[in-house]
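Shown here is a partial selection of chains from the complex, left in place.
Which chain is which? They are A and B, in the order written, and residues in each are numbered from 1.
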């Protein structure tokens, strides 16, 4: 193959890695007493693993997935780029969009060796809780986030 | 509350139970060497937990969920009610429906004390493989299936 036709060196997240992220996120959610829906996606936004903790609302299954997909495919934490007042208005309308993009906080990319290899999306708590649980999940894989 | 207005005694599947099902299914899939997408839903068909094993195709994420939803909401294993020749023709076309019903084998209800408390859906192998892995998952919870 002509070398300019392909790019080698991509890193994939495994199921074992995904479960390490989920387990750490569940522990963090237990610690604050808020049951969560937690999704882990690959770099392309396809689901790798998912947990709905006992007591988490079924309405948040899709939101957790949307946050993970958004963080994976946009390579950027959800809510990072919006000013608070904007986010208030548009986050809900966006969350259900067909392309699964959202400005609701709680979706964070998983970065290894400079590559976005996937993302975690957390939903069922307040925004800061969702973010804290997402960060705790990622820390199990890559150490504490910036 | 008027006792006739409610029905007590519903049994819910927990995340811990869902993970026991997933772990047993993963072990069975490893044993036959076929990586699977595996979904566990509650009695209402809402996702509880999901694993995509390394090497399973992304096309089967939705199929595993569809099988679990179908088995949960119809309270019947997928493919059980169709004659083989019919099933051949319609199974795939049905799997794509918006209501997530399918005749493709690999979705089995989880029954405890006579109640359907959820279902497992398995996809990425041949039909018999998907069924075997689904049964192995359920056996971790309820013992060997009939």
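Here, a contact is a pair of C-beta atoms (placed from the backbone, for glycine too) under 8 Å apart; a residue touches a chain by one contact, two chains touch by 3 or more.
Just so it is clear, the structure is predicted and the values come from calculations on it, not from any experiment.
The complex is built from one repeated protein sequence; 2 chains are visible, and the structure file as a whole lists 4 copies.
Keep this in mind: only the chains that are shown with their structure count from here on.
Centre-to-centre separation between subunit A and subunit B, using Cα means, comes to 25 Å. Taken together, the subunit B residues at the contact with subunit A in this complex read 12, 14-15, 18-19, 26, 42, 44, 46-54, 58, 61.
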